[in-house]
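With one protein chain held back, the other chains of the complex are shown just where they sit.
Note that the chains take the letters A, B and C in the order they are written out, and that residue 1 is the start of every chain.
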Amino acid sequence: MKKQLNLKVENLKKITEQHILLSLVAPNGDMPEIKAGQFVEVKVDNAPTVFLRRPISVHFVDYAKQRLDLLVALVGDGTRKMATLSVGDEVSVLLPLGNGFPMPTKAGAKCLLVGGGVGIAPLLYLGDRLKAAGHQVSFLLGARNAGGVMLEDEFKKFGSLYLTTEDGSVGEKGFVTNHSILEKEQFDEIFVCGPTPMMKAVAKYAYAKNIECYVSLENKMACGLGACLCCVTEDNKGHNRCVCSEGPVFNINELPWQN
Amino acid sequence: MKKQLNLKVENLKKITEQHILLSLVAPNGDMPEIKAGQFVEVKVDNAPTVFLRRPISVHFVDYAKQRLDLLVALVGDGTRKMATLSVGDEVSVLLPLGNGFPMPTKAGAKCLLVGGGVGIAPLLYLGDRLKAAGHQVSFLLGARNAGGVMLEDEFKKFGSLYLTTEDGSVGEKGFVTNHSILEKEQFDEIFVCGPTPMMKAVAKYAYAKNIECYVSLENKMACGLGACLCCVTEDNKGHNRCVCSEGPVFNINELPWQN
Amino acid sequence: MAKLETKIGGLTLKNPVLTASGTFGYGTEFSEFIDLSRLGGYIIKGTTLNPREGNPYPRMAETPSGMLNCVGLQNKGVHYLKDHIYPNIKDIDSCLIVNLSGSTVEDYAEAAEIIGTMDKVQAIELNISCPNVKQGGMAFGTTTQGVEQVVSAVRKAYNKTLIVKLSPNVTSITDMALAAEAAGADSVSLINTLMGMAIDAERRKPLLSMVTGGLSGPCVKPVALRCVWQVAKAVKIPVVGLGGIMNATDAIEFFLAGATAIEIGTANFIDPETTVKVVDGINEYLDRHNFKSITEIIGQLEV
Partner (left out) sequence: MAKLETKIGGLTLKNPVLTASGTFGYGTEFSEFIDLSRLGGYIIKGTTLNPREGNPYPRMAETPSGMLNCVGLQNKGVHYLKDHIYPNIKDIDSCLIVNLSGSTVEDYAEAAEIIGTMDKVQAIELNISCPNVKQGGMAFGTTTQGVEQVVSAVRKAYNKTLIVKLSPNVTSITDMALAAEAAGADSVSLINTLMGMAIDAERRKPLLSMVTGGLSGPCVKPVALRCVWQVAKAVKIPVVGLGGIMNATDAIEFFLAGATAIEIGTANFIDPETTVKVVDGINEYLDRHNFKSITEIIGQLEV
């Protein structure tokens, strides 16, 4: 059930120079059921240059505490304004939006969760859900350099963690697709979120190895509800599909990425 | 010399439910010389519905402390946003704008300063300046009711204080023009700021008694600099005069208020 | 409780708050946020005779107090609407209005006829003003002859309420409204989006795939109000006003300028509950000012 809720800022933590972890709680205990891979639309107040809501992935949910965590990269006026919120401030949020990552049908599936940049955001909650469902979780996260590597301890709670940095300062050097784990291990399913070139590269690997692979796409959104058709992506049949309501998670077999 | 300065909020005090006293300081000690009756244009940040600056009279200046005080009635989004400023915040201000009240040429002139509502704002600094110049100052301030009477102790520093309230709860009952002091005393000059009907009523008294009288007009302003011609008022010759640059203070003999 | 009922041609709306086409999907997208039966009516997504894929990505750019879109009438065509969507929405207890676009007069008329076969569709809003596709009807909407031609053709093919949606991208929107009225329209709605453009200065590229797109949101409200004011003075048929309405106060402004009903578009993206909040706010305004009915304020601007 989609809702518009006024959540309260419980905590705002600077993770890197460019990233914040925003913890919001539902004061009335009405946090809806959320699937990993779903997102929320955040209203940004007091920002004259920000008109539309901002789509942000669900990073983590703690139902006991009625808490929703968002991992936000500070890229423009909207996200930078979010970083000025204070504990106790109210934030209007539409949630949950979009379709989450599908859970593997095979029991105890070996799952690889690949993230790049702030694309790691939805993978923590996905790791939690997969682990809780009895699957095996490996995270493969890529960053530019050591400064971009975030929240390692959090991810380790739910699975093994493999890292790459472009400058080799942490983990293996190169892009995620260069990581040796891709050769060493055979995965049943891959879940990816990050920059499009990275997702396409991972998809290429998955196509080649014939591994079930889901990617979470980004796009400019106005409504987040499937109503305005602003956020489309072209599928492999040449049809325009809504990223917000038909995605943001797509099976790579639906996308025109094969070649 | 007009300037654009980033002043710092030193203090923000709630005076009534609807009024704040905002104290701003020039951190670099560059507060320009300001005349009583001049005004400033305040930029309101973080308010999506507020585009233009807001004109506010100079309520008081303390050069030693480099402090500018503004008395602001909270009437709309802009002024209400000002009321959310915190100590230390920066506020962009254009100042000083417009022409102040002229000082009486006669030595030791008996001056009556009449204010209604937030129109009392410029009169405190005017009282200070007049007293410093050796004139005799009487304030006649009107409010709806006791709740609208403000800053009595401040005004008393510079002269005698007479009050009226419409409900008679403080001072004499009625409008300022009903106050007995107008019959009892003979003033050399009258200075007025407040709602237009009040200013016209006082002007009528001054016309009748042939007393020199100056009023400070309000108007919607865009530039505050005499550049856009948005803020005009018609004078007694049928010409449109800029309230911001030719006023806000006008001699009543320039205005078409005689009948 | 003041009376909110209002009339557009033969149509009685339970209240004057409609949804603007293209911003409210088929209504169902909003059913988790609001009770759709509280709407005066809902105007669904722009429909064309044949399916259209619309324009490439990116289709949206944010602008000061507004947004640009170049969606370009993506829809599955009127037959799909009839067979697959209409059955799911026809029983919503509100007034269902289909927004119709086309490239040729014949397409418009043929689609209108098919819409006429859907019982619960109570009106057509004829979009002759889409700035986002070469043949989106904008060509029709910018000359009086074009307006007359397409409105007459649809009028012949469709006998329920016909609302003609006008573009503000013209020298005289009043002339277009008069032409629509003369050609048999029961009402005109205005404004569609203003044609605009946005650029990414750093990458030196347009922000929209089509370079230009349609501007909507609060930034266009002053233009929309002016258009409604001008047109309402000139025509005898009721005017439906829209453009940048975010709250009940905005809506009241349109009624005062002469609108008989209003539509809410872009605001749905900021707050999906805007429509019902506006209904409540109009009620509150009428009560506070002692008006017995919404009709008492229509066109009542004191000038």
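Following the convention adopted for this analysis, contacts are C-beta pairs under 8 Å (C-beta built on N, C-alpha and C of every residue); 3 or more make two chains touch, one makes a residue touch a chain.
Just so we're clear, the structure is a prediction, and the values are computed from it rather than from any experiment.
Chemist: Can you pull out the displayed chains that the omitted chain is in contact with?
Modeler: Across all of the complex, the chain we cannot see touches B, C.
Chemist: Touching the absent chain in the whole complex: find that residue among C:T28, C:T142 or C:T274.
Modeler: Only one of C:T28, C:T142 or C:T274 touches the chain omitted from view, namely C:T142.
Chemist: May I ask which residue of C:T12, C:T117 or C:Q300 touches the chain that does not appear here?
Modeler: Only one of C:T12, C:T117 or C:Q300 touches the chain omitted from view, namely C:Q300.
Chemist: For the chain not shown, which residue from B:N11, B:N28, B:T49 or B:N145 touches it across the whole complex?
Modeler: That would be B:T49, which touches the missing chain.
Chemist: Touching the hidden chain in the complete assembly: which of B:V9, B:A73, B:V170 or B:L225 does that?
Modeler: Only one listed residue reaches the unshown chain, and that is B:L225.
Chemist: Name every residue on subunit C in touch with the hidden partner chain.
Modeler: Touch with the absent chain occurs at residues 63-66, 68, 142, 169-171, 194-199, 201, 204-206, 211-212, 215, 217-223, 225-226, 229, 244, 249, 252-253, 256-257, 285, 297, 300-303.
Chemist: Considering the whole complex, not just the chains shown, which residues of subunit B touch the missing one?
Modeler: 1-4, 43, 49-53, 92, 94, 219-234, 238-240, 245
Methods note: only the chains that are shown with their structure count from here on.
Chemist: Counting in whole Å, what is the centre-to-centre distance of subunit A and subunit B, each centre being its mean C-alpha position?
Modeler: Whole-Å distance between the two chain centres: 56.
Chemist: Whole-Å distance, subunit A centre to subunit C centre, using C-alpha means?
Modeler: Distance between chain centres: 36 Å.
Chemist: List the centre-to-centre spacing of subunit B and subunit C in whole Å, with centres computed as mean CA coordinates.
Modeler: One centre to the other, that is 48 Å.
Chemist: Could you pull out the residues of subunit A that touch at least 2 other chains?
Modeler: Correct list: 50.
Chemist: Residue numbers in subunit C touching 2 or more other chains?
Modeler: Residues 65 of subunit C each touch two or more of the other chains.
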